[in-house]
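Our next item is chain A:
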Amino acid sequence: MLESLKSFLEPSVARTPGEANNQLWALIYVLIIFAGVSVAVMAMNWLERKALAHFQVRLGPMRVGPHGLLQPIADAVKLLIKEDIIPSEADKFVFWIAPLIGLLAAFTVYTVVPFGPSQAVSDMNIGILFMLGVSSLAVLGVVMAGWASNSHYPLIGALRSSAQMVSYEVAMGLAVVSAILMTSLHGMGLYGVSKLSDGTGTLSMIGIVQAQQEQHVWFLFKFFPLGLIAFVIFAIAMIAETNRAPFDLPEAESELTAGFHTEYSGLRWSLFMLAEYAAMIAVSSIAVTLWLGGWLRPFPNLLAGSAWDFIFALFPGLTFLGLGAVAFLGTARMPKHPYFKIQTIGLAGFGVVLAGIGIILLAIPIAAKVSNHTLLNAATTTLLNVYWFVAKVAVFMYLYIWYRATWPRYRFDQLMRMGWKVMLPISLGVLIVTAIVGVLL
Partner candidate 1 sequence: MTEIGTLHYLVVAAALFVLGVIGVLTRRNVVIVLMSIELILNAVNLNLVAFSRMWGNLHGQVFSIFIVVDAAAEAAVGLGILIAFFRNKETINVDEIDLLKW
Partner candidate 2 sequence: MTPVATPFFFYMLSGFAILGGLLVITRKNAVHSALALIVTLLAVAGLYLMLYAPFVAGVQIIVYAGGIMVLFLFVIMLVSLERTVKERQFNRIWPIGLLASCALLALFLGVLAKGKTLFEGRPIPPLTESNNTQQIGLMLYGNYMFAFEIASLLLLVAILGAVIMAKKRI
């Protein structure tokens, strides 16, 4: 077993565990993704409450940990120890299985999400088709949750939510198809790269990012403004898919008493929230892969050369050092009162941890540049790929929170009208024009 552990780490054979037929490493990748997504969901929960609060000129959670950093843990503990209430006339089996289906659909998408040229659990040839199919299974969870609760608010909320999700899936699929179309059309990159030989396109996620790498352009900027319009349509559709503001009528508290998960309490409700945040991160990862160049760093061709490579390689360390500096600034601004001693020490410790991670992440590229050891080089490239991918997804997460704070909610008929009468024709138009432009150029 140790041989199969080590044989996969050979830097010369860079393949995904799926290609290498290595079940052990596939399992390890899956566990890493589980842990990573869970930590990301907790961080997202904290960030949402703090960012929403600051948008609304208030402070948000401040008591539980320093600046509310332990609030997600307190929330999780509260939800776990709550009483599990099931309505008396509810269909017990369907009531039990509905959050699991939502969770399954949200987490299975991560099987194809690529964090690097060989860092995906399994790079299927039909990667994007798989992702579209699995995210369409989430609708089933919502419908069953609403029906099994045997109460009219959840039923109406579930019907509205599933109608919304199904409507925006069509526009999402068409936007994805126009991005796939761009993988095989090699004309007009960002800097006017002329037509290379038109290869065949690909549906595999790693292949899409590699197509962006070969064509020297992120698909966001390709055939400008077609890529941008397709990206905007996907961005709007993915907000509607995950039932987030401004499309959160089915779960808005003032409208429908929390919609399809009204009758769920405690651990089951936390499963729904976990599924929602995980689905948000999953579709953001898909958007990043399809349009924003996945794991590629910004300006690989305009600012090329080993000097610029080294400067961009310092970004992960500098990011964490910056976060540590912000934590130390917060420590300095804490009130000087004995009640706040523990919080001050906690925040300072958190700052030390962040700065320590930053120093380690700075040391790896510097050591790789100095010594040029193959293992350190491989570690640097992996670190940079994962870092750029996660940074882009983090930007999307912040945008989600920003939209929630800024925009009012769509009424349901406005929502459906927009999905069918605005998004679908625009995405069809983008697809047709992309095909025509790609063939002509």
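What we mean here is this: contacts are C-beta pairs under 8 Å (C-beta built on N, C-alpha and C of every residue); 3 or more make two chains touch, one makes a residue touch a chain; residues count from 1.
Candidates were picked such that all candidates are chains of the complex that A comes from, given by their letters.
Because the structure is a prediction, the values reported are computed rather than measured.
Trainee: Candidates 1 or 2: which touches chain A in this complex?
Mentor: 2
Trainee: Touching residues of chain A toward candidate 2 in the complex: what are they?
Mentor: Touching candidate 2 from chain A are residues 18-19, 21, 23, 91, 93-94, 97, 124-126, 129-130, 132-134, 136-137, 139-140, 143-144, 147, 155, 159, 162, 166, 169, 200-201, 203.
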